[in-house]
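Worksheet for the structure shown next.
Removed: one protein chain of the complex. Kept in place: all other protein chains.
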Amino acid sequence: MKKVRLGIIGAGRIGRVHAQSIKTGIPEAEIEIISDPFPGAAQKAAEEFHIPKYCEDYKEVLADPTINAVLVCTPSKTHAEITIAAARAGKHIFCEKPVEVEIDKILEIKRVIDETGVKMQVGFNRRFDDNFSKINRLARSGDLGEIQIVKITSRDPEPPSMEYAASSGGLFLDMTIHDFDMAYFQAGSEIDEVFAVGAVTVNPDLKKIDDIDTAAIILRFETGALGIIDNCRKSAYGYDQRVEVFGTAGAAEAENVRETNVKISTNEAVCYDKPLFFFLERYMSSFKNEIKAFVDAVLNDTPVPVTVEDGLRPILIAKAANISRKENRPVKISEIRKGHEIG
Amino acid sequence: MKKVRLGIIGAGRIGRVHAQSIKTGIPEAEIEIISDPFPGAAQKAAEEFHIPKYCEDYKEVLADPTINAVLVCTPSKTHAEITIAAARAGKHIFCEKPVEVEIDKILEIKRVIDETGVKMQVGFNRRFDDNFSKINRLARSGDLGEIQIVKITSRDPEPPSMEYAASSGGLFLDMTIHDFDMAYFQAGSEIDEVFAVGAVTVNPDLKKIDDIDTAAIILRFETGALGIIDNCRKSAYGYDQRVEVFGTAGAAEAENVRETNVKISTNEAVCYDKPLFFFLERYMSSFKNEIKAFVDAVLNDTPVPVTVEDGLRPILIAKAANISRKENRPVKISEIRKGHEIG
Amino acid sequence: MKKVRLGIIGAGRIGRVHAQSIKTGIPEAEIEIISDPFPGAAQKAAEEFHIPKYCEDYKEVLADPTINAVLVCTPSKTHAEITIAAARAGKHIFCEKPVEVEIDKILEIKRVIDETGVKMQVGFNRRFDDNFSKINRLARSGDLGEIQIVKITSRDPEPPSMEYAASSGGLFLDMTIHDFDMAYFQAGSEIDEVFAVGAVTVNPDLKKIDDIDTAAIILRFETGALGIIDNCRKSAYGYDQRVEVFGTAGAAEAENVRETNVKISTNEAVCYDKPLFFFLERYMSSFKNEIKAFVDAVLNDTPVPVTVEDGLRPILIAKAANISRKENRPVKISEIRKGHEIG
Partner (left out) sequence: MKKVRLGIIGAGRIGRVHAQSIKTGIPEAEIEIISDPFPGAAQKAAEEFHIPKYCEDYKEVLADPTINAVLVCTPSKTHAEITIAAARAGKHIFCEKPVEVEIDKILEIKRVIDETGVKMQVGFNRRFDDNFSKINRLARSGDLGEIQIVKITSRDPEPPSMEYAASSGGLFLDMTIHDFDMAYFQAGSEIDEVFAVGAVTVNPDLKKIDDIDTAAIILRFETGALGIIDNCRKSAYGYDQRVEVFGTAGAAEAENVRETNVKISTNEAVCYDKPLFFFLERYMSSFKNEIKAFVDAVLNDTPVPVTVEDGLRPILIAKAANISRKENRPVKISEIRKGHEIG
């Protein structure tokens, strides 16, 4: 069997999630090498996942002639350097989200990808969730008619630490970025304008760093459809991840996923399990599906399903949302694009 | 507007339920008179429901020339006497279930009904429940294909008193009788044989009177389809009333009905209301619907939807079930019919 | 029994809905008289609902010494005149929504109500829906913790005619007004600011009259909580009426109501009934409940549950939403109040 020979750059949580997926469910890929600058981390992962080679410096991965693709699973501030080096080394690239938060750096990455001709897929895994991809098929097939409203509910079970929050770029760049991608994905349309409102209802300390933990956002799509997103960093009942697409012929709505389908009836109420705890539980199969899609694109030389442009879009929207929230006005995406050489 | 002029015989709970339904939702009927042998009961009901006349003796009702139909809402041991007298008085009859528990008496009623040509409808109200009548329409329309299995779950929220149980005729004649009718109604077929198993899991005192509070029953329909009923006199979560019809083209299942559709998500679980408390809450609209159907049959001179034969059938099955349980063997309905002159 | 003696002013659809509710489920009220300027309308309703007196001129109703309360069910442009006259005539008032669209007229009504000391309840019936009132009890009891987000989905099965739309005051004053009241009711907080976005996705002709049929709205409550409303004038699957309240201790969500609980499983899918068709089906019991609450307030001399101030609030928000949509900016409610003498 023809296989994609992979290097994994970054042996943290998400790098290990991908290693696990590949070892247990993607026989078309073989992990040849893993790197991590943290001493011992790569070796430990190599042992756990039976990866033959490991190193600290990602450049060794790129220099490895046996591999033809890399998974970039490092902190996002290193993505530009690594993806550009990988592209120049002729390796196909799967890069975790966000690609970058600096628009110009994303544009530079895009130029290098275009020049070198390697494939680059960005890790918006939720597109590969079975629920959301079914909604997408329905929306794209015309079964729902013309799309009128896309509605996304996205609430986390637990807020991050203040340290994490402080370096996260804020709610919109850290958390809503997934929802901005989902909104585009389901509407099948570029976003024209965004209006974002924030509140602090969970952790008052966030006010000190001018961040928020609760948000309501309206999007206008270029088609004329409307988008609605609500976020909260803490939901008492766990991870709440719902998507609804309303069109002229009908609506499709993804309800939350729970561990079992057991209904318990007592003197008090009729109860079901809460939603699955957090993103690792809820989206595990989507992580596998996205790597599978990347491997297939490399093997068959077909386009990747999530491109660098797809990686750029949510950054633009998040930046617009930040301005919208701070200036309390709707902001056009074109306002953010201005001054950047975007093709 | 042409109206049916009604007398109500019996001002107990069910008589008042019907009075309420008629006053608030059946303008085609007018209640002219109500009777009850218990001193003051008829007067009190007459005042509450604005009924012009009241009396103690049901014969006064039958003698009233202004009425053309009666609702017989007295204890079941009086049904034969009253319905026969009513038929001879030329009044159309709505009679609560069970018509009678003595087979020969039911047959006698039937003969008089046939002779006099009055209409007589029996109070199997559950057939008129919106859920169950929808299932019936699906089953009869052929949408479910050939019916293979009919499955009925019927559990009460609270057991009756020992006094009630002792005079009730036992679980099968008192409680399961509704389910036997439902099984016939949904299968669209006569029952050929019954096997019934009982247990005492709620009130051990029932053993003293050789009654049970828990049962599992298998029916064979003449079509070859199978029926399953389970009963319990006490369900911790309230009144459990479900019906499922499984056919070669699909299945239809009526879930329980609850007071609201509110979903509450907390740290513990995702919960809904319990089912509606008991038969008055659950079947209130079916009580109105059955009287409406009776009134329509009288007004338009069309056949009643639940006949004396329909009143007899569940009695036969219940008696077969009693023998089955006591002798621990399947019992054919024909065995019960034997020796009775049944047309 | 002490009773409220009512006059109904207006024998159109909603006047008849209330007459029906009272006759069939509110024995504490007696309808003495009904008026309608359209020739024959009052007489027809009087016959149908057994109302002893009828007339064309509402002033005859107000002059009737036998009544102590009126239901104002006329077109909204007549509300100010009639409610003021009724208050001066010493009658308690139930007035359909919207009380008025002119802020100053509502304020004048309020002044007269305050002066005369009669009670006046406004017809925001949805507060009396069993689902939404259960959510409200949960929200007010603290069971959901601090309220963070209130989310309302409100979509009609069919758009109104262009004629109706043209005279309706636009989507926000005609349709969303109910949702603005619901948002306040569930959040338990005044609204500080609104941002509204509209689209025409159903009927392009609406553009000619600068109206919309699709909307997404964000509200900021004074508590810091956020509100989200989405509307559409046409939903393929029928009347979509959902409310969700998300708080620090949990969330409560009212799902749509359907005619039966029957689940049909076939080779294609597992299907349930669509939501109930439109507001008459969906909210019938809430119409009865609100009149019952008004009657109780009159009988027991207790405050009405929905006041003139409650009638004013959604008008202010709707006007703010209109400006927001047209000027594409968030609008504070205080901006609308400015210049009006509001207590």
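Letters are used for the chains, namely A, B and C, taken in the order the chains are written, and counting of residues starts over at 1 for each.
Going forward, a contact is a pair of C-beta atoms (placed from the backbone, for glycine too) under 8 Å apart; a residue touches a chain by one contact, two chains touch by 3 or more.
In this text, all values refer to a predicted model and were calculated from it rather than measured experimentally.
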Which of A:A254, A:L316 or A:I336 contacts the chain that the document leaves out: A:A254
Contact residue for the chain not shown (choose from B:V197, B:A269, B:M284 or B:L299): B:V197
Touching the hidden chain in the full complex, which residues of chain B are there? Just list them. 145-146, 148-149, 151, 153, 155, 195, 197, 199-202, 214-218, 220, 224-228, 230, 232, 234-237, 240, 246-251, 328-330
Determine and list the chain A residues touching the chain excluded from the picture. 23-25, 130-131, 134-135, 138, 143, 249-257, 259-267
Interface residues of chain C toward the undisplayed chain are 236-237, 240, 258, 264-275
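Going forward, only the chains that are shown with their structure count from here on.
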Would you identify the chain whose C-alpha centroid lies closest to the centroid of all protein C-alpha atoms displayed? C
I need the chain pair with the most C-beta contacts, please. A-C
Using Cα averages as centroids, what's the distance between chain A and chain B in whole Å? 59
Could you put a whole-Å number on the gap between the CA centroids of chain B and chain C? 41
Whole-angstrom distance, CA centroid of chain A to CA centroid of chain C, is 42
Touching two or more other chains - residues of chain B: 264-267
